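Below are the structure tokens for one structure; questions will follow.
Apart from one protein chain that is not included, each protein chain of the complex appears where it belongs.
Showing subunit A:
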Amino acid sequence: MKLLTLNFLTCAIKTCKSSPLSFPLHPREVELEILETDYNAVFLRNILPRLEWEALRVLAGELGLPSLPESSPDVSSLSTSSEEDDSETPTQVAQDLHRLLLETCIKEGKLVCGCCGHEYAVKEGVANFLLPGHLV
């Protein structure tokens, strides 16, 4: 599971939906892997304003990754050319974000809700979000 996905994922349990503690989920005992993928400048520009930057900083800290700047980089800092054509070169900021969000993946471990404590297992990168009937 890409770290990008964790920036959008919440606890699935109904009573947690309204609690701010149900996002982000907290990774525990995780094994990370890098799965490389093509750099997609337009996607990165599209998604950057939608990120919860503070949650991403928390996540990087919990995973022991290098710490992130206090505030989200601006979309304009992603490329050097001002023309938004395909030949633009990604800046270091853009390359780092691509690596962090789209290539750094949780392979094994669990995700824990800060509100109810429910643990979602991750195996081979796939998280199990099936809930027992009484929690739906």
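By our rule, a contact is a pair of C-beta atoms (placed from the backbone, for glycine too) under 8 Å apart; a residue touches a chain by one contact, two chains touch by 3 or more; residues count from 1.
The criterion applied here is as follows: contacts and distances are computed from a predicted model.
Engineer: According to its UniProt record, what is the protein name of the omitted chain, chosen from "Methyltransferase small domain-containing protein", "Protein prenylyltransferase", "Terpenoid cyclases/Protein prenyltransferase" or "Bud site selection protein"?
Structural biologist: Hidden chain, UniProt protein name: "Bud site selection protein".
Engineer: In the complete assembly, which of A:Leu21, A:Ile34 or A:Leu65 touches the absent chain?
Structural biologist: A:Ile34
Engineer: Which parts of subunit A are in contact with the chain that was left out?
Structural biologist: Touching the chain left out of view, subunit A contributes residues 1-2, 4-5, 8-12, 14, 23, 34, 36-38, 40, 42-43, 46-47, 50, 52, 102, 121, 123-131, 133, 136.
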